[in-house]
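Quick one: structure below, then a few questions.
The other protein chains are all here in position, but one chain of the complex has been omitted.
Chains here go by letter, A and B, matching the order in which they are written, and residues are numbered from 1 within each.
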Amino acid sequence: MFVYQLRLAFKSLRRNPVLSALMVVAIGLGIAVSTASVTIYYIYSGNPIPHKSDVLFHVELDNWHPDKPFDSDHPERAPFQLTYRDATAIMQSDVPTYQTAAFRGEFIVFPDDDQQRPFREHIRMCFGDFFKMFDVPFQYGNGWDEAADLAPESVIVIGSEMNQKLFGGVNSVGRSLKIEDRYFTIIGVLAPWRPTPKYYDPTGDPFGKPEGIFMPFNFTPVLEVFSSGNTWGWTSESINNHEGYLQSEMLWIQMWVQLDSATQKQAYQDYLDAYVLEQKSLGRFARPLNNRLLNVMTTLEEYEVVPDSTKSQLVVSLLFLVVCAINLIGILLGKFLSRAPEIGVRRALGASRSSVFIQHVLECEVIGVLGGGLGLAISVLVLNLINRMLSTGEHLHLDLTMVGAGLLLSLVAGLIAGIYPSWRICHVAPAVHLKMQ
Amino acid sequence: MEFGPIFRALLNNRTRFWLILVEVALTLAIVVNCTSIFLEKRQSFLAPTGMDTDNILAITTEPFGENFADEEFVESVGEADLRQLRNHPSIIDATPIHFFPLSGSGSSTGRKAAGSEIDTVEAGYFMVDEHGIDTLGTNLIAGRNFNSSDIELSSDDDAPQNIIITKAFADRVFPDGNVIGSRLSNRDNEHTGTIIGVIDSMSNSWPRAGMGGQTMLLPGKPRDNREMNYLVRAEPGAIDSLYTELDELLVSLENDRIVTVRTLSEIKLRYFRRTLMAMKIWAAVVVLMIIVTSLGIVGLTSFSVTQRIREIGTRRALGATRAAILRYFLLENWLITTLGLTIGTLLTILLNYILAQYAEAPKIDWVLMAGGATVLWAAGLLAALFPALRATTVAPEIATRSV
Partner (left out) sequence: MIKMQEIRKIYRTEHVETHALESFDLEVKPGEFISIMGPSGSGKTTLLNLIGLLDSFDNGSYVLDGEDVTKLSDRQMSRIRNLKIGFIFQTFNLIPDLNVFDNIDVPLRYRGMPARERRTAIEEALATVGLASRMKHLPTQLSGGQQQRVAVARAIVGRPKLILADEPTGNLDTAMANDIMDLLEKVNESGTTLVMVTHDPDLARRASRQIHLLDGSLIDLKTQDSHIPLINAEPAALANADC
């Protein structure tokens, strides 16, 4: 019976191809715009590491001006970054499963061959745990261990694009690369990796590419590295040299830990509180105790990585879909009611009201699904266009979830648009239309 | 003008009425809000920067030679660079600088009038030498430019500097006037600088931000190998040739460094790239909405005409001329559109409120609202014209047909 009714629905659409095309386009346009917006919003606000987002914690200590909070709109928040002193100090804890202080520096890289000139590259200074914590995928080799962290050993890990650029993409593990004034051995090459957003460091461009090179954190004093990310300070200090920079109250280091259980989390919280209290007795940390451990999604929320545009586009797109649905209702009403005589005959021949209703709702759903297909195709084009316009290589794409969402949207739109016209047509009295011959 | 009957008829046949009314109302809300956002973004992009943006080049040098560790070497290279640049026939002036304005990268801090109780005001700041103002193309409206002793003083990190600020910053920090010679302090009331000059306007590194026009210029010259960047102001028309020449020129002076040349316009475009794209999207949405709604009105009105052929014939039989039929349908459409636009005005404000809570939304300008309503009113009229004209072709004898 369902197949029969489905076939009837298709036949009805084929009977008036222009009108059917118009209906499909009407709803398809609305689906296209909404799906594109929802996809963009979903990608921007999605969870970049869902299987671990609740055990990874961003560490914040409230090291700021005694009289004014870091964010006056949200006084309960602490600054996002730590000082070098504090980061290196709390790295001593043995509580977390994994932990890393990290920041972004910039170095001159001297490629091996004479064809390439030296270039400037962003480098992430971090500990070996970084790769384990954030499930960073390796194509060749692996990260470094604690001993390498401590020394520090002159080893680096490079990203897949960097590997392509320097070595043509071959297995470059074991080769050396000159950075600034010394040579580093490559011990790992990453597989293509682009967390969206760049949750481990949302400063700067949260949707940009990860750094191309990773180096043990403890080279910071050795190479006299300054942060090329955000640096915040609440007090004026005269900083004459790198040592002064490291010892200052400038905040430029992100700290992440992995805490797998509630007890572990509590233990770490206690550790942080004890540390800060100790520092208070030395005259630091003038603000009230406010050490925070934020999971991934909360961190992203507080950094406000989702651009406002995206949110307003989402709202507007859904309203656009409503307008398209209204147009579809209008067309459907016209089409269905002009068929009233035929329906009158069917009803006189014994078709029940509900079967007429279902028949028409089915027809609307077919239109909805066809429109959804068209809409998804259009939204792929739109997303590609946006990718190209932004030309930062951002990857806005439709994944299976979004395709599913688009189809769901089209089914719902078809239903909503179709309910009223179908209800109207099934209430047509058979007698009236039989008479008018 | 048959307003009464038309209105009563619409109330009796609710569907047609509500469909068009809701569509018009929603479209007005969307069109006005989107246009508002579009205009705001456009405004932020087109706002004057206070600088001669079209003719300025930004040069980044990244020294990697070992001798750059020596401060004196850095200074001498800096001086040589600037001398070469300033002597170039196509270059008006050049200044050393670290971060570039309009780039989204820079330094900012909070300052207040010394001794004042009010909180500090945020400002972006740049370190330039006495050629800074001319290179930037800003105008000094009070006080004086930097001189060599200001530059010398800048090497002492602890001493308060002589500072030039923008009028926007001056108005906030010194609302009573008396700017020149006044002192600035930080939040801890430490004296950090004295104002020696005011320029009319200059965008800092974040032109989109609220504090985008609050800028301070500090005197200085490159002392550190990390700070050897330059701004160069080209003679009108010369910027294209300089764009390709300059990196070779500087590398030839000193080989152990990477030189990158960009125009300030390029930097501004990159900073605004998301804004520009958003603008395109909002403009497209507005156009699309108007088209879709107009087509919708054509369709719905057309459907209405088709449903009412017998009525039209009867009216003609009762004495309506073709003009009267046209007038009737246009009037009907006018009534629905006007009611729709009225409700749309409320919806616009509501949508504006929702967007403001949840995302971004500039306040609605009443001129824009009136403009949007007029455009939609005209579009609605035009859309209804076609079906209305079709209605006039219905022959009176339809009334006597029995089917």
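The definition used in the following text is that contacts are C-beta pairs under 8 Å (C-beta built on N, C-alpha and C of every residue); 3 or more make two chains touch, one makes a residue touch a chain.
Keep in mind it's a predicted model, so treat the numbers as computed, not measured.
Seen in the complete assembly, the chain not on display touches B. Annotation: of B:191, B:322 or B:363, B:322 touches the absent chain (contact as defined above). When you scan B:105, B:314 or B:342 for touch with the missing chain, the hit is B:314. Remark: the residues of chain B touching the chain excluded from display are 2, 4-5, 8-10, 12-13, 310-311, 313-324, 395-397, 399-402.
What we mean here is this: only the chains that are shown with their structure count from here on.
Averaging Cα coordinates per chain places chain A and chain B 26 Å apart. If you check the complex, the residues on chain A that touch chain B are 26, 29, 33, 65, 67-68, 108, 110, 117-120, 180-181, 226, 234-236, 238, 240, 307-313, 315-316, 319-320, 322-324, 326-327, 329-331, 333-334, 337-338, 386, 389-392, 420, 436-437.
Residues 15, 19, 22-23, 26-27, 29-30, 33-34, 37, 62, 64, 66, 119, 157-158, 186-188, 190, 192, 226, 258, 273-274, 277-278, 280-281, 285, 288-289, 292-293, 295-296, 299-300, 302-303, 306-307, 351, 354-355, 358-361, 402-403 of chain B are the ones that touch chain A when the two sit in their complex.
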